[in-house]
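Would you mind keeping the following structure in view while I ask a few things?
Every protein chain of the complex appears in place save one, which is left out.
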Amino acid sequence: MKRHLVSTADLARDDALLILDTAEELAQLSGRAVKKLPTLRGRTVVNLFFEDSTRTKTSFEVAEKRLSADVINFSAKGSSVSKGESLKDTALTLQAMGADAVVIRHHASGAPARLAQSEWLHGSVINAGDGTHEHPTQALLDAFTMRRHLNPGPGRDLAGRRVTIVGDVLHSRVARSNVHLLTTLGAEVTFVAPPTLLPIGIENWPCQVSYDLDAVLPKTDALMMLRVQRERMNAAFFPTEREYSRRYGMDGIRMAQLPEHAIVMHPGPMVRGMEITAEVADSPRCTVVEQVANGVSIRMAVLYLLLGGATLADSPRTDSSETAQ
Amino acid sequence: MTSYLIRNAQILGGAPKDIHIADGVVREIGEGLTVEADVDIDAHGLIALPGLVDLHTHLREPGREDAETVLTGTQAAAKGGYTAVHAMANTFPVADTAGVVEQVWRLGQESGYCDVQPVGAVTVGLEGKKLAELGAMHDSAAGVRVFSDDGKCVDDAVIMRRALEYVKAFDGVVAQHAQEPRLTEGAQMNEGQVSGELGLGGWPAVAEESIIARDVLLAAHVGSRLHVCHVSTAGSVEIIRWAKAKGWNVTAEVTPHHLLLTDELVRSYDPVYKVNPPLRTAADVEALRAALADGTIDAVATDHAPHPAEDKDCEWAVAAMGMVGLETALSVVQQTMVDTGLLNWEAVADRMSYRPARIGRLTGQGRPISVGEPANLVLFDPAYRGAVDPESFATRSRNTPYRGLDLPGRVHATFLRGRATVLAGELADRDGLA
Partner (left out) sequence: MTTDGTTAPRPPHQVLDATDIARVVTRIAHEIVERAKGAEDVVLLGIHTRGVHLARRLHARLTQITGRDIPLGTLDITMYRDDLRLKPARALEHTEIPASGIDGKLVVLVDDVLFSGRTIRAALDALSDIGRPRAVQLAVLVDRGHRELPIRADYVGKNLPTSLREAVQVQLADSDGRDAVLVGDRDYTARSTQALAASPHLPE
């Protein structure tokens, strides 16, 4: 594994499987009376959130606390270069505080990559979602959820499994992270969206593209519905909410077209009545709640694998202790 | 005034000749000149070009002296081989009145390193709504003939039409920053494969091309002169080629960075590559080089855009757009156009001196190196190769995309009306220029 988790494109198949297998082991913890491990005692993890995200932030915080890390929540919402502290100064501050890892959520695509490449900060950088770029831990928990349902067992991948991702691909960091990771794990990805919500150049991505949801459903093992923000209507990405739901929304009739074993996923928060009806969201095939639980296990696995062993910050200390003996 | 005898310089890349400069003009050109001069320069292996003329420079003064001043900007220009630059109007306050353009012009005069020709804003405050006092700026001491809202597009078709018509009265030209604003809301980089993958807002080629198409038609309709700033796409080239074939009075410029760099560099998210118009694809780069070679694009213009470190040392989305370019322009042109066989040095002189001076209607600049002409020239060593070191720059800013990159050629000396502003690669003492 690299020192940072910025993009799922950086994860080789073995890295991805190691994370999934570790998460599988850590998932057992939730059934125990004491849901805590001493592993990251003395490590400081900063949750640096420039954007509201109760779900992701809570999930990371639970994961960090279960591993006994010292958790600092650094809410930087509303801060910008013009109004307040720059990303650089914030990073320098966190470095001075001795952060071993920074979990960053930022509205600007590339901010975590910038932090990881900079000299501002020596700790690990974990991308908790950047702009419309990536959200690697979400993709990992999605893959984890799919593997549990479609090919359970340690060391297993998603070879040949057909994953259909529906919705606002253009603005989705979840879609980008998923397409890299799922492809690495051998799955076949199909995006379904109105052409206005697909990025230019998608024909060169390692995926299929369709404008016809009904045609794809019978050939789907895992269906992932992406959130569609109502504001997109105002920018003429689609005419009305009703038309969007009719063409690309998931309802009971469409759910019946899925193979029996197929699951319906959603990264949340769901916009009920828009991309998904209550009938689908509340059905036993929908894994939304399970995904949330899996998110904690995945984030624990990532934190453990990045911080649990020797890190860059440790190496000088290790050297000196060895020469002292 | 110091006189110079430059020995064995290859004028426009031709056979070695001696050039005698005295009293601000070229006195004599020949082989084995025996005249006495105050300073002898051995120019063996150096190319002599007419002093370069930049149509597109941001000197930042007044208002952003932390990024650049007229003095540091003209020093950078001299080090890059320039003897005249057009100072863009997007200063604080905006150069939209006679007062501001005269101030910039006067600061240029005082600098002494390079002529500064202020560009006037087309509209008040660059807001695209109300014509600025174009005539007053022309009639001022600055004698403005080039008008541009650069940084912003004059997107209102009626305002653009009126501006094109109005400046005909004093042989002016409107230099358009072609960018359809609605198509580029939230734009962060070229729209294409890379923007899709990086999740950065796209700046589509069509946003540039649609404005250029409209503007060449408008210019043709009212019989005016149009100049297109920093052309960046293959499609724009096609439109300009078509307009020129029609015989319409359209000129265009390309920046050095658009001749060399592509949007693949944005994958690093390093804001040093953030520029407007954005870096495009390799196919665009190729089309731009071909257009500059065949004359469809008239000039290389730097779009030198200095920014202080803090405006680049941040996340991509909030970083300022622009790159410094004065001190690397000729090297980039050598690499992309000369070493590739697309242009010879004579044509480089045409694209970087004669034509830009003609577009800006400068007198005494962009003249051939011949006896009796003002002694504006640059001695350039094309054999040199070395890594770009921003710390050696004269510009106040360091936002160059070429840091550490090996580029060919370097300026050995620059002469502005017979005075050496740069000698042996070093800036002249300011006292000696006054």
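Letters are used for the chains, namely A and B, taken in the order the chains are written, and counting of residues starts over at 1 for each.
Following the convention adopted for this analysis, a contact is a pair of C-beta atoms (placed from the backbone, for glycine too) under 8 Å apart; a residue touches a chain by one contact, two chains touch by 3 or more.
In this text the structure is predicted, and so the values were computed from the model without any measurement.
In terms of the touch definition stated at the top, the absent chain reaches A within the entire complex.
The omitted chain makes contact with just one of the residues A:Val34, A:Ala96, A:Ala256 or A:Val289: A:Val34. Of the listed positions A:Leu87, A:Ala101, A:Met255 or A:Leu306, the one in contact with the omitted chain in the full complex is A:Leu306.
Although one chain is not displayed, its contacts with chain A can still be listed: residues 1, 18, 21-22, 25-26, 28, 32-34, 36-39, 154, 304-311, 314, 317-318.
The working rule: only the chains that are shown with their structure count from here on.
Separation between the centroids of chain A and chain B, computed from CA atoms only, is 45 Å. Across the complex, chain A is touched by residues 188, 191-200, 202, 204, 268-270, 310, 313-318 of chain B. Residues 80-82, 86-88, 106-111, 113-114, 117, 130-134, 173, 176, 199-202, 204-205 of chain A touch chain B in their complex.
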